[in-house]
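Complex shown without one protein chain; remaining protein chains in place.
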Amino acid sequence: MSLPYLKKAVAEDDRETLIRYVRLHLGDGDDAAGSKEIDKAWVEALKPLLELPETDRGFIESTLAERDHATLCHLFFYLHLYLVRHSGEWIHDGPF
Amino acid sequence: MGIPSVSPSVARDVTEHAKPPRAVFLPFMMGHHFGVPFHKQLQRRVLMEMLAELESATESGSIRDLDLSWAQARREGKEIEARLASAGG
Partner (left out) sequence: MAPSDSSPSKQLRPGLWQVVNDRYPGSMITKEDLVPLAALKKPLSECRVAFLSTSGVQPKGSLRFDTAHPVGDFTFRRVPSESPVEDLEIHQLKYPTFGAERDLNVIFPIERLRELRDEGVIGALNKSFYTFIGYNMDPERVERTLARDVAEALVEDQVDIALAAPA
């Protein structure tokens, strides 16, 4: 979806179009694959936390407090790819 | 004016829409515009065809179809790899 198309969807609060775009983007053009990828990333994020390991809460808090919104959004896309790569099941053609 | 350019294409329809000044079309897989691994002769051939197109194209937007096939390229690639493996082993 081109940028004007996506911006129009945001302006019109056209959630279905935006959700479809995100799924297409993360699924390399396949809606269903993208949906599965999103779920996969969340499952990967869940797994290590079940053992309640020590995590760097200070880093998380300061990152959320100090970094600008767009950078955090950009990081979210990176974290998605990081997590699906961590799953060991990589559907994309090239390396991250 | 301008710098002469030429493009290889594996998607003829995309190239027809984008209309680069000169293109050569190869029926190859995406990401494999110059052929298959270790097939130096084929990789070179595609480059030579592109260079020839720079000299011979007379109309902007022209796309010249090359007489190549992906199946044959893969077959030749496998033969080359088999030869390389036996030479290396």
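We call the chains A and B, going by the order they appear; numbering starts again at 1 in every chain.
Note that in this section a residue touches a chain if its C-beta (ideal position, glycine included) is under 8 Å from a C-beta of that chain, and two chains touch if they have at least 3 such contacts.
Only a predicted model underlies this, so the values are computations on that prediction, with no experimental measurement involved.
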Residues of subunit B (touch criterion as defined above) contacting the omitted chain: 1-14, 16-22, 25, 27-38, 40, 43-44, 46-48, 50-51, 54-55, 57-63, 65, 70
On subunit A, residues whose C-beta touches the chain left out of the figure: 1-6, 21-22, 24-25, 28-29, 74, 77-78, 80-81, 92-96
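Quick note on the criterion: only the chains that are shown with their structure count from here on.
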CA centroid of subunit A to CA centroid of subunit B, Å: 36
